[in-house]
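Step one of this worksheet: look at the structure below.
Removed: one protein chain of the complex. Kept in place: all other protein chains.
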Amino acid sequence: MSRELTYAQAIQEALAQAMEADPNVFLMGEDIGVYGGAFQVTGDLVHRFGEDRVMDAPISELGQAGVAVGAALAGCKPVLEFQFSDFATLAMEQIVNQAAKLRFMLGGKVNVPLVMRFPAGSGTGAAAQHSQSIDAWLAHVPGLKVIQPSTPHDMKGMLLAAIDDPDPVMVFEHKLLYKTKGEVPEEAYRVPIGKAHVARNGKHVTVVATSIMVHKSLEAAETLAAEGIDVEVIDLRTLRPMDTATIIESVKKTSRLACVYEGVKTLGIGAEISARIAESEAFDYLDAPILRLGGAESPIPYNPQLEKAAVPQVPGIIEGLRNLVTGRT
Amino acid sequence: MSRELTYAQAIQEALAQAMEADPNVFLMGEDIGVYGGAFQVTGDLVHRFGEDRVMDAPISELGQAGVAVGAALAGCKPVLEFQFSDFATLAMEQIVNQAAKLRFMLGGKVNVPLVMRFPAGSGTGAAAQHSQSIDAWLAHVPGLKVIQPSTPHDMKGMLLAAIDDPDPVMVFEHKLLYKTKGEVPEEAYRVPIGKAHVARNGKHVTVVATSIMVHKSLEAAETLAAEGIDVEVIDLRTLRPMDTATIIESVKKTSRLACVYEGVKTLGIGAEISARIAESEAFDYLDAPILRLGGAESPIPYNPQLEKAAVPQVPGIIEGLRNLVTGRT
Amino acid sequence: MKTPKTAKANARPFYQKHSAAELKEALRKMYLIRRFEEGAEEAYMRGLIHGTMHLSIGQEASAVGSTMALRNTDYITSTHRGHGHCIGKGADPKLMFAEFFGKEEGYCRGRGGSMHIADVATGNLGANGIVGGGLPIAVGAALAIKKQKRDDVAMCFFGDGASNEGAFHEALNMASVWKLPVVFVCENNKYGMSVSTERSMSVKNVADRAPAYGMPAVIVDGNSIADVAEAIEAATEHARKGGGPTLVECKTYRTRGHSRSDRNRYRTKEEIEDWKARDPIPHFEAELIAHGLASADEVTAIRVAAEAEIAAGIEFARLGTDPDPTEVTRDVYSPEAA
Partner (left out) sequence: MKTPKTAKANARPFYQKHSAAELKEALRKMYLIRRFEEGAEEAYMRGLIHGTMHLSIGQEASAVGSTMALRNTDYITSTHRGHGHCIGKGADPKLMFAEFFGKEEGYCRGRGGSMHIADVATGNLGANGIVGGGLPIAVGAALAIKKQKRDDVAMCFFGDGASNEGAFHEALNMASVWKLPVVFVCENNKYGMSVSTERSMSVKNVADRAPAYGMPAVIVDGNSIADVAEAIEAATEHARKGGGPTLVECKTYRTRGHSRSDRNRYRTKEEIEDWKARDPIPHFEAELIAHGLASADEVTAIRVAAEAEIAAGIEFARLGTDPDPTEVTRDVYSPEAA
């Protein structure tokens, strides 16, 4: 009795189920009402739940984030949609200084149960100010949890877990995933925050990938399988707190590690994955340098060929993994 | 004929010499005029250069950053002081979407020659919203250069280089360093951006440290020297672009690497240093896991003992390095 | 001499509306604030506490006059200069001192310090180290109130300098568009740190900015508790009844420097002295006595009691429990969720 939904539909279903279950949950953002959201994620929810629970806000990102913090402190569970993750640069003060720190600064006397959703990533030709990956920024911030589900199934389950969570959870959604499909149960299930998922078992090399790069890595793994290279693919799913144990275990088995991510390579999430393994007990098992395939050291270009060249693609992943396993450089 | 200045005085002298040499250079910020700056860095400069060149701005961090971008595009060389680096969270939009990307987005047709100064770090009892280290955020952003000089000498020379630079340069200044002294030549010399400095030669372990952690690491090295452990300390100085070559060379010699930094450990600058070495030719020379000593996974607490415990201190560095070299864990 | 319970019919509404007991309680809070800050200053000077602090000495009338209108289920968001708001809203000075001393007994278990004190039980959502940081948070709290169909309000304190932040603009706009129960209280003390309002804005009053949001605004003498309270009570009632937000601007002055690092280079001694002569506490005392609502002896007794409470608070704090330094990451996340 399987049922397929798109990634966008999975989000919408999670939002709807959360709103049905808890009157304190509400959605806020720009054009999420009658417009249905820039990526049609909220769709017709405003007709089902009304304008009070699917709130169009003025174009005031910092203010919206602060409103979410205040509403969370006063007993609501706001889910804030940023139209593009790039615009969250306007709201970092509230996200980082307030949402993330309030519980700590106040000695544990409050919770800030809010969720923020960030459509992110390149591939839509929207150029440098609409295509960024700033997940690593937020994963650097204690007090936040940061998730980046790659499948409709995980998206629904993790978003519901995020809305349950008493602490602020940041959700990164890759825009190119919105239309991808996958099996999604109808009931309101949870997928835990903080657990990575082994998406493919393999024995020659461990790939830790995030978001859309999970799919690209799986595709690369198929090609390499034909060459006799057996790739294990770990879908990190949660950037903070990071499930280091699952990665260590895998690297102990494969002795090789590659990190594949779309964010800028330098200080992108792969830097942390690499550093955690290099400082762990798995270090002694490593038979080769740790490979990072991340975004180029540039903003995202408009031209489609350049845009593709700016983030890891399947052929590059194949080549990188092949060289890593065969010892070529 | 040596002369000593404090770190704060070295900044002030660089600013004064840059303003004398180039009428396009001006300073902007909050309370940098008659107040002299929250940390007395600009001091009396307003009396020397007038209110037009040492401009007190309304409390509008985003706006100030944008004004700096616009002035830079139109031929000036603004040097913007944030009162605390924490408040730069309000200005990320202009820093990251505009200053960093404009040259690239416009196909190289413009320069954005601005400098932003960020008093950063903990140790003053100012708690979680006035003590952050967000250097790793900006080091993640292509288009920016990020420097973090640790001595009055380097500060003066690198700040002058930053003001010369045609691209946006972010300067992180540790508040606890402002009163530290060191030799500073009187003339307007430059210290190049992008070059690390071997602050101490050693053969048993390489420490890459930033800012105040350079001094703590040197202190730790002295203690360890007495135990026969010979520590090489590299002062990274520039976070972006990172001088990986100097680190690789050192690790090839010592076979051990530790990164010591104040920012939150996860995705702090040490993550990148570690990952660069783990993916480099130096990997094969490593005899031990790569150690990271970074800030705690928490905001900075107010209580002074907790505050100290939240960032690396000399005893912890000594212990960490000793264990790394002797193979204990 | 026994004082009457309320003022004569010719007194201004403030003195008629409130009982003598309420008014004396207000005076007591003003004293507590004053002595609290003087005590904190002294403790700082003696090296007993560290960090920085922003004293509101001279601004007690606006803090107490505003919070008088509130009940525990109402919220406030406060500022870096927030001790007055905190005590006004009902916090216990000894637990505030414990926070200053970085102790487990402190409101924030010693994690927050002066700039982050919050007493959630009395509806204080916290001081804030970020100028303007509390503005949208108050709007969010008010949105929650509206959603929950409560008749509470969110009172948002901020300074003249904060009104130059984008957060001010966005917060006031949203509060107005959504007609939320917010009372914006601007404590205009003429300076944002060293920069006078003349140098940081082109209008005379922060209240001149309210029409940009279609929001009513009132300007009051912030050193007169009666002035403040009357305006605030009207704004609060308006908000409780669903009328939406109001901006109340209290013209006041901090007689101390901005913080410990201030050398007062941006204002004259004369200006400071002028304002000291307009100290809100003696002003209120004189009115209380003139209206026959308190005797000179009662006033003295209130002051002495406040002094004793403060001294005891400092002692309590000094003897408090130091946090365990290994517990740095405690309360970063909720235990249920970790």
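Each chain carries a letter (A, B and C) given by its place in the written order, and its residues are counted from 1.
Going forward, contacts are C-beta pairs under 8 Å (C-beta built on N, C-alpha and C of every residue); 3 or more make two chains touch, one makes a residue touch a chain.
None of the values given here were measured: they were computed from a predicted structure.
Asks: The chain left out here touches which displayed chains?
Replies: Computed over the complete complex, the missing chain touches A, B, C.
Asks: Among C:215, C:248, C:310 or C:328, which one touches the chain that has been omitted from the display?
Replies: Candidates C:215, C:248, C:310 or C:328; residue touching the omitted chain: C:215.
Asks: With the missing chain put back, one of B:11, B:27, B:46 or B:76 would touch it. Which one?
Replies: Residue touching the absent chain, from the options given: B:76.
Asks: Using the document's definition of touch, tell me which of B:27, B:46, B:67 or B:134 contacts the absent chain.
Replies: B:67
Asks: Could you pull out which residues of subunit B are in touch with the chain that's been left out?
Replies: 24, 26, 52, 57-58, 60, 62-76, 78, 93-94, 97-98, 102-111, 142-143, 145, 165-167
Asks: Determine and list the subunit C residues touching the chain excluded from the picture.
Replies: 164-170, 173, 176-177, 199-203, 208-209, 211-215
Asks: Could you pull out which residues of subunit A are in touch with the chain that's been left out?
Replies: The missing chain touches subunit A at positions 30-31, 33-36, 38, 40, 56, 58-63, 86-87, 90, 124-130, 296-299, 301-306, 308-310.
Basically, only the chains that are shown with their structure count from here on.
Asks: Roughly how far is subunit B from subunit C, centre to centre by C-alpha average, rounded to an integer in Å?
Replies: Comparing mean C-alpha positions, subunit C is 37 Å from subunit B.
Asks: Counting only residues that touch at least 2 other chains, which ones in subunit B make the list?
Replies: Only 62, 86-87, 90, 127-129, 296-299, 301 qualify.
Asks: Would you pick out the residues of subunit C that each touch at least 2 other chains?
Replies: Those would be 108, 110-112, 116, 128-130, 133, 166-167, 329, 332.
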